[in-house]
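For this view, one protein chain was removed and the others were kept in their places.
Moving on, here comes subunit A:
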């Protein structure tokens, strides 16, 4: 029913949202109205404006230099519900902070934190086609399998009590073995996007900055696994 979800083009990332909420003129293939059945998937219904840098654009953006703020995963219109006056004030404040950070010589890739911020161990996870990002605590996982399981539970109907964000897949994903439609990738501290699974787990968790569940078709841009991991070993 929801064939838009299977499209692989960059625009389709936008159309996905459009398809669900009628932005941009794409006709939504909706079943009969009424009941929960009208929306078979649990994808959140957001308009195209809501995600400025979803999907493959993010890979390009990820090579951003130090001091610039990374694209936000949950840049949804009107969320969080902070009044526009306050939003403007926060934006002005972070622009000022970035300016100051940019003026000084920044030694590492991490953005300067004025206050205590993100907990060590929690990193962002985004999935292609899902506007809202999630977070996982890497410290709570001991292996890639562990992590993959958590991600599958998070984004697809898995455990009772957690609602999958896409919902229409009920079979397990097999994120790690390359057999499914999606692969798990990550951005390392140097800003490169890599396939997950090549380096020992311990090394992985010290170098990962964030994760992305990417469509296999899009992962062609990433270097082949072995080649990549060899290069890394050499550094």
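Simple rule for what comes next: a residue touches a chain if its C-beta (ideal position, glycine included) is under 8 Å from a C-beta of that chain, and two chains touch if they have at least 3 such contacts; residues count from 1.
Basically, contacts and distances are computed from a predicted model.
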item: Protein that the absent chain corresponds to, by UniProt name, given "Immediate early response 2", "Translation initiation factor eIF2B subunit delta", "F-box domain-containing protein" or "Proteasome assembly chaperone 1"; value: "F-box domain-containing protein"
item: Residues in subunit A touching the chain absent from view; value: 18, 21-25, 27-28, 30-39, 42, 44-48, 72, 74-87, 89-91, 93-94, 114-119, 124, 132, 134-135, 159, 161-163, 165
